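The complex appears here without one of its protein chains, the remainder shown in place.
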Amino acid sequence: MDDSELSAVDGAGIGFVLDGIVFDATQATITINDITNGSGQNVPISVKEFYMAAAGSNKGTTLNPTNVGRLAYPFALNLAKGEALRSLREDGQWVQTTPSNLSVLELTFPSLMTSGGNACVSGFAEAGSNCSSRAAEKVDLGIRYDFQVAAGRTDVLNFDIGELAMDGSYLRLWGDSTRSQLVGEARLNIYAKTFELMSCAAGTTNCATAAEQAARTIYLTNSYANVSLGYGKTQPLLFDVTSNGQFVLELPNPVKDPNNPTANVDTRSGIGQQRAVDFYANAPRTNIVIDNLNAGGTRPGAGQLPTGGYNFGRNEIRGLSFNYLKVSSYDL
Amino acid sequence: MRRSFPSVKTACAVLCAGLIGSGVAHAKLEEMNDSELSDVTGQAFINLTTDAANGLNFTRVNFGVDVQTQLNIRQLRLGKYDRSGEAAGTADIDINNFALGAVDDVTGQVDAFRIKNPFLELAYSGNKVVGVRMGFGEAQGYLSGDINRMTGNIAVDLYGKGSYLATQMNCAWYDLICASAKGLVGGTYANSDFSAQAQLVNGSGDADPVRATMIGMVDGQTLSIPSGSGFDNFLLGLFSSSNCSLLSTQTCFPLANYGTFPIGKLNSSNQFVSAAKGVFLSLQTQNVQWRDQQDASQFISALAGAFMNIPRNADGSAAINTSFQEAFNGIPRKDTCFGTPNKGC
Partner (left out) sequence: MTSKVCGVLLVALALNAQAELQALNDADLSAQSGQGGVYLSGEFSINKEGGVLWNTPASVTQTGWAANERSCHAPGSTATEACGMRLAVRSEAAGGWYVLDNLKGTFSFEGLTLRTRLINSGFGGDGALFNQDVIELGLPNEVKYKNGSFAFAVANQGGWRNNKAGAAAADTTYQQTNIFSAKLDGTIRMQGNVLIFPKN
């Protein structure tokens, strides 16, 4: 195809929808290794009670099939031009965040809707009402980790998420010629009506009756997280492996010129100010909100606020934005 | 006529990628000594350690990472629930325009906040989680924010010259003791470095570690001259802060006055020379004694609720050091946003 024909193509993609899906790994033995203790010995982590099924599973006791993704809003693997892609800004505007004139490989979860939509967390308008997933497309997901931390001591972390949706999450990757590497931009949206963490395994000592289990559970109700990593135009997400086999995760300074990253840039005027203003106006921010956090209480009914226990109330981090981040690993 | 598919049992496709056989047959199991053991363990940046103290068990995940960051959070609120003895609608930790690190508009450079060896620790009573803390082995840099409420243990060292301190002392005309103290402080001790310890307080000089709005000297706290003689400090010991006042000097200040706190020690040219150790943020359902990272025989008592710990270093110096002048006048907020705004970006 010549250039004019090619430019007429909007971007090709493949959509995926999961139809009548149930995932149940409770009969399998999964162990995660390579986490060591202070003396260098392996601390195996057993993964149990791993399931994904229709919402209303009562923490995995009843697994029914569910759809995930909708035919009009599927999971997608797209190859598109940077100028064709959009992200949702805090004020509801869709803005371009990826650089123009390059091809971007995008893996998306069911997208958010530009108009209309469903409540992302039922009964909690603050989380947004532009999710494409309806109640029939939300899932229950659970997993249990057993850490054999010391002789005779096993720590159990039993997670159960109720009515989970991840609409609007995506991962975008493209090649950055200035930096000579693969860079990206990612957004992880997690909407959960309930999120429970029980620190014991049901049926074991001190964890048999409903009251005992409730006392050992931490309840999150009406929670959502919009984690934004990277703003393609001036702050792409860089994940490098260094020459000594360690990794570096970096969000570079958006006002700097990537061709000359150490040179000074005056942000009070000119290109420096333009970059700063554009970044603060359009780069997506991270929000993590737990509308109710409770430890040791009891839910009177599914999806309802727990009573009793210690109520930590509302906890939130809103509008987190990085002007710079560099995380470098090293051996402990 | 249509052929039916062969039955499952007879149709098995086997794909084998491995060809070379193993040579394990003659391996003899031998106990490894420590040096051999350390040879074969994989290198990794996460490890898990355990602890037990005061009837609680602890499990800690340590991350071998070095973080440099400059970030802004518009609203940081932890523990917004009704708490007895506190005003309704307040939170344990409530900071607007929170920022770590600072920026320089002229050069576009970032003055990053440094964190080393962060960890996540869970406290268990039996098999019940009673607390979780996120700690930083070392933290160094500027912490900024409009602090509405703070809960925790925030250790501050105030320092300054006698000459400045004297200017803040307002003595009533009949108060001879105050007048003579002022004379001494501004005269004999004008050039001496005074120091005082401050922490979260309420307006009456009581320690107020829960939802505090002020920072200052608690009742009974005295000034000292670190390099002074025993006699100097004896004299100072006669005068202690009471009801937020010491020798007619105001000793408690609203947290809102402080736009930025330096975490770690600054030298005279305002460069960071050492980091604060033992900084952590925790949530607990009961009072929990968390082990002090700086002194394994000590514990930090964190109250139920959300709690921020910015403690004294092992050598007794506080993580936050500010001058008396800054304490009285407030510390202006450092610029944490590029371009025109200096916060809220």
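Letters A and B name the chains as they come in the text, with residue numbers starting at 1 for each one.
The rule we apply is simple: a residue touches a chain if its C-beta (ideal position, glycine included) is under 8 Å from a C-beta of that chain, and two chains touch if they have at least 3 such contacts.
Remember, predicted model here, so these are calculated numbers, not experimental data.
Chemist: Please pick, from A:Val95, A:Met113, A:Ala150 or A:Leu182, the residue that touches the omitted chain in the full complex.
Modeler: A:Leu182
Chemist: Which is it among A:Asp34, A:Glu83 or A:Glu126 that touches the chain not included here?
Modeler: Reading the full complex, the residue touching the unseen chain is A:Asp34.
Chemist: In the whole complex, what residues of chain B lie against the chain that is missing from view?
Modeler: Given the touch definition above, chain B has residues 2, 5, 8, 11-24, 26-32, 36-37, 39-45 touching the missing chain.
Chemist: In the full complex, which residues of chain A touch the absent chain?
Modeler: Here the touching residues of chain A are 10-25, 27-36, 40-42, 44, 47, 65, 67, 70-72, 74, 76, 78, 134, 136, 179-182, 240-247, 329, 331.
Basically, only the chains that are shown with their structure count from here on.
Chemist: For chain A versus chain B, what separation do you get between their C-alpha means, in angstrom?
Modeler: 28
Chemist: Sort out for me which residues of chain B touch chain A in the complex.
Modeler: Counting only chain B, the residues touching chain A are 37-38, 41-50, 57, 59, 61-82, 91, 101, 103, 105-110, 112, 122, 124, 126-130, 283, 285-286, 304-306, 336-341, 345.
Chemist: State the interface residues of chain A toward chain B in the complex, per the touch definition above.
Modeler: 34-38, 40-43, 147, 149-150, 153, 155-156, 197, 199-200, 206-207, 215-216, 218, 245-246, 253-256, 264-268, 272-273, 275-277, 279-280, 285, 293, 295-296, 309-332
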